[in-house]
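In this view, the complex is presented without one of its protein chains, the others remaining in place.
Labels run A, B, C, D and E following the written order; every chain starts at residue 1.
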Amino acid sequence: MRYNTIKALLRANKTVVNAWASIPSSFCAEVIANCGFDAVTVDLQHGMIDYAQMLSMFQAISTTNTIPLGRPSGSNAVEIMRILDAGAYGVICPQVDTADIARSVVAACRYPPLGARSYGPPRGLLYGGADYFAHANDEILIFIMIESKQAVENLDEILDVPGVDGVFIGPNDLSLSYGGGVGCNPQGEVSDIIDMIRTKTAARGLATGIYCADGVMCQMRIHQGFQLVNPGNDAGVLKSAFEVQLSTIQNCVQ
Amino acid sequence: MRYNTIKALLRANKTVVNAWASIPSSFCAEVIANCGFDAVTVDLQHGMIDYAQMLSMFQAISTTNTIPLGRPSGSNAVEIMRILDAGAYGVICPQVDTADIARSVVAACRYPPLGARSYGPPRGLLYGGADYFAHANDEILIFIMIESKQAVENLDEILDVPGVDGVFIGPNDLSLSYGGGVGCNPQGEVSDIIDMIRTKTAARGLATGIYCADGVMCQMRIHQGFQLVNPGNDAGVLKSAFEVQLSTIQNCVQ
Amino acid sequence: MRYNTIKALLRANKTVVNAWASIPSSFCAEVIANCGFDAVTVDLQHGMIDYAQMLSMFQAISTTNTIPLGRPSGSNAVEIMRILDAGAYGVICPQVDTADIARSVVAACRYPPLGARSYGPPRGLLYGGADYFAHANDEILIFIMIESKQAVENLDEILDVPGVDGVFIGPNDLSLSYGGGVGCNPQGEVSDIIDMIRTKTAARGLATGIYCADGVMCQMRIHQGFQLVNPGNDAGVLKSAFEVQLSTIQNCVQ
Amino acid sequence: MRYNTIKALLRANKTVVNAWASIPSSFCAEVIANCGFDAVTVDLQHGMIDYAQMLSMFQAISTTNTIPLGRPSGSNAVEIMRILDAGAYGVICPQVDTADIARSVVAACRYPPLGARSYGPPRGLLYGGADYFAHANDEILIFIMIESKQAVENLDEILDVPGVDGVFIGPNDLSLSYGGGVGCNPQGEVSDIIDMIRTKTAARGLATGIYCADGVMCQMRIHQGFQLVNPGNDAGVLKSAFEVQLSTIQNCVQ
Amino acid sequence: MRYNTIKALLRANKTVVNAWASIPSSFCAEVIANCGFDAVTVDLQHGMIDYAQMLSMFQAISTTNTIPLGRPSGSNAVEIMRILDAGAYGVICPQVDTADIARSVVAACRYPPLGARSYGPPRGLLYGGADYFAHANDEILIFIMIESKQAVENLDEILDVPGVDGVFIGPNDLSLSYGGGVGCNPQGEVSDIIDMIRTKTAARGLATGIYCADGVMCQMRIHQGFQLVNPGNDAGVLKSAFEVQLSTIQNCVQ
Partner (left out) sequence: MRYNTIKALLRANKTVVNAWASIPSSFCAEVIANCGFDAVTVDLQHGMIDYAQMLSMFQAISTTNTIPLGRPSGSNAVEIMRILDAGAYGVICPQVDTADIARSVVAACRYPPLGARSYGPPRGLLYGGADYFAHANDEILIFIMIESKQAVENLDEILDVPGVDGVFIGPNDLSLSYGGGVGCNPQGEVSDIIDMIRTKTAARGLATGIYCADGVMCQMRIHQGFQLVNPGNDAGVLKSAFEVQLSTIQNCVQ
């Protein structure tokens, strides 16, 4: 089975730079996968992407050495299994507020006896290789998202769930959950909570990640000890870049 | 009929800043159309876009005041008519190497007696309005691309063709045609030819445009007198912007 | 944020005429949105429409002043959040049989502290505007469908759920649930129940709506006091209209 | 090979009622094909339909006894062959202005020695049957559109081209070509020309057809002797029907 | 309503040969449906197929007498209703581990009073006929999949659920669940369990089916008494057949 290079990087305490894809286009995904990221995450939750488009995006990413990941729209086990069958080498699962949800997510990602994943992975066998079944339980990466007050209250119990590879923090929803506003870099109490989550997670030997608005914020989070970071998402990066170009031109026009 | 704001700008000798779309996604097109460009050109020639995707991109652009344009894959009259029927407010037609081709392009864009466009514009009537037929010959914008030695040799004759609204220079192909390499800012002989084309076109009272690699090149071309410019295309801008973010992060990682 | 014109109409006790879309086509949706309806509801339950098509249909509707709504396939919170992220200005949620379901629907439509909607609305920000987050809890419209005996039995408790904007009756399923047949205008007991639901809902100051088979039935329901009505759906209207045309022709042929 | 029922009807001087499809949706096409029409024409010229959608629409139509036809975007032989390979049982080819074009159209529709159609019809063999090659030259229907002054001037020569099954008049473009306005029922000179075309065509034993705005116009054309008529197109019929429903409702609201 | 020929075959204790479709293509589905199978099952669980593609595949299958079935991605009632609305004449529902799940599956497939299916079947009415509602509860076929140790432990209770038409065994997942490996023909304990499931199911007068790897395994299962069998799936059959062709050629090349 094809090696999951980012799982190896995380185990070695290295940083993984991830691209976040929300534009439903296999060509766009291929452009992104050729930028040099370690991974691309196809976002089925807040991205404008559905299953058929995700499949073609995974194919496009698979033309490179960049690792394809998926964020399911929720923690539904059936959807997670479908994403993995399509060739994702891991999931970043949103809204894992309880240990029961975490157990269900792990079960969806692991074949028996470790879990209850149903067998029949069409692109797993093509992208991963004919020995996919023998190694999938080792290679597939499971990140769970901690992004609510409830999840924080249940954190220890959630981190006890065997099979979780890492915790990914959703700062926007976490902040909203604590009564704050939106933004990837909340201050005050939520900032402390983010630090606490990272510390506790790392103490278990699990990987840590957090959604970042841009490259500068990625720097900051890496310095704080986070391993999995992403500079915004494709639509935001494109919009910002085009607006910079436009202002360059408009300065000249005026 | 909805007013073609960029045709009015060009007539008033104002600058039109255009976005170049090559990613086949209506969501991506809507993101671009919300950046503040005057127009978005959906590229059916070198973009990875086909008719169905173009249609949905025109719809996405039409949610804003940005004007939808199309670049056909060639100068085929039937394709041009299909693009206009889908609601484009103009075309930038590639490879117009002779006056005959220019006449055919104009004929495809104008209803009789000015041309031979066939009647039945489904999105023309929705996006343009119920009085589309009465005004389409006035509002639809026709740019022809001059991008070969043959076209330059035929330039005067091409510019004599009635109904052409403007000339758009393709610097890459023009340079190749003269034995040079690729690049949007060719030097030497081809640079002089570009200047000559612009001068002759403007002398006829026609609008001038040229493909630009980025905002800085747009500035340069505007200073030279070009009216229709575009800072690269979506895929290129996205790739560059993501690579900048990545190098920001990698500097920190090392 | 763009104003939700139909929410304002309903608050002012005005009638809202809605089109029901079951054909998966952005062009068809744009045709419908240009007919003059106040809203178009994209039906993911009984319509032949999936997420990608819904997205393009919302874009098509957004080229006009008609308000885009979505009917999710069920009451799943994740799906509702995805529909809103794609730019719907409200949902008409089917099968809300209990107060718990109603609470879950409201939570999916409202950001904290009013609910638990996850943040990241790509088309919300494009169609709604950059200040989407500040106003979404006010502008997004929540209709819940009462369409079973169980829901009727729980009606008072359901109506007590804070955040619901209106009740929409599904007469077909309601009739089936009481042992009747299919049809949008059930008689007898179910007719009385429909009246009771409308009365109780209006008494709480909530809006009332009901699925109607055609314009004549809309008239009747408006006279009864309903505010949100729709003349059948697109596929049915098209089929009836074509059959009328055909019978006109066949009369002549014979 | 499956029998082409409408070719048989036309040979027997019977009327064929055709539906005109411009909405790119296989579900919509299936709805239309269940209305009772003799044929459905998928319009690649002024319809918002491309090849992939046409294919799925032909499949949808093929669930019924209604015969699938295609209108190519122009008279290009390659496109015509692709439409037939996808299972169309005939074409209505636009803009056949000369006998040379007519010959090219016939050649694209007939296997050697009658023409030059290239062999390899995937859906021909599925929808038509395993003996498709043996009978296709007999069963495939060829209508050419006469819709310009040039075509009228060349009419006798065009009608002499062997293999043409019928002439279909495009009244909008014909009227424009003679300096008139748009509309399916032009008066005066163009009305006389329509009559002349019909008479000459019928005199050769060929079938005659004309685009009609609605059922009442179909009646009129049938009385004039036309055999192939269509009551408007799907988008127009849907829009009119919804507007009628809306005005019914609005009368009541006021 | 169109007769469900395979339900009749099963009731008469006849064998039904089913094709398993995992390739998301309506053309591919039409090719398969023309091979002579009694049914084609569109696989939304392990197939690379989503809703829009399933719809077009059902349309393609409906051009023949082959019966369209769907395997939902899980046992979610809303998804099952959507599959039936799209014209499936039955479902093979995975992971029915408890009697409660079985009851929920039956309820999703039957209109009241037998179940709780919501009314509004667009393709049911087209493919099935205008009297769909009157007969759907009789014609729609319900297979539930027994494929886990939990399901086996609950087998008697599951088989007691009224409305189930048959049991379909998933040998891969069943084997994994008992600690074995993957493969459609598990030996030892699991083989005995398969036999036990078949015997108990048949004793209730219900139909029995099992996923088979190829035609030879179908033979074996038919001899064991299974009624619903399938020779592998489309992707596997295509891959094997192409590999056989390749080895034929490579033998010659060497």
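Here, a residue touches a chain if its C-beta (ideal position, glycine included) is under 8 Å from a C-beta of that chain, and two chains touch if they have at least 3 such contacts.
Just so you know, these numbers come straight off a predicted model, no measurement behind them.
Touch, as defined at the top, links the missing chain to these shown chains in the whole complex: A, B, D, E. Here one chain is not drawn; of E:Gly36, E:Pro113 or E:Gly188, the residue touching it is E:Gly36.
Contact with the omitted chain, checked across B:Gln95, B:Ser118 or B:Asn154, is made by B:Gln95.
Only one of A:Asn13, A:Thr63, A:Gln187 or A:Ser247 touches the absent chain when the whole complex is considered: A:Thr63. Not every partner is drawn; the one left out touches chain D at residues 50-52, 55, 77-79, 81-82, 85-86, 111-113, 116, 118-123, 133.
Within chain E, the residues in touch with the undisplayed chain are 15, 17, 19, 22-25, 27-28, 31-32, 34-37, 48, 214-216, 218-219, 222-223, 229, 231-232, 234-235, 237-253. Chain B residues in contact with the hidden partner, per the touch definition given at the top, are 22, 24, 45-48, 50, 52-53, 73-74, 76, 94-95, 147-148, 170, 172-173, 176-177, 179, 181-182, 235.
In this section, only the chains that are shown with their structure count from here on.
Shared contact partners of chain B and chain C, listed by label: A, D. Under the contact definition stated at the top, the chains bordering both chain B and chain D are C.
Taking the mean of C-alpha positions as each chain's centre, the chain lying farthest from the centre of chain E is B.
When every chain is represented by the mean of its C-alpha atoms, the one lying closest to the mean of all protein C-alpha atoms is C.
With each centre defined as the average position of its C-alpha atoms, the distance from chain A to chain E rounds to 34 Å.
Measuring from the averaged C-alpha position of chain A to that of chain B gives a distance of 38 Å.
Shared contact sites, meaning residues of chain A that touch two or more other chains, fall at 22, 24, 48, 50, 52, 235. An unclassified topology is adopted by the chain contact network, corresponding to no line, ring, star or complete arrangement.
The full set of touching chain pairs reads A-B, A-C, A-E, B-C, B-D, C-D, C-E, D-E.
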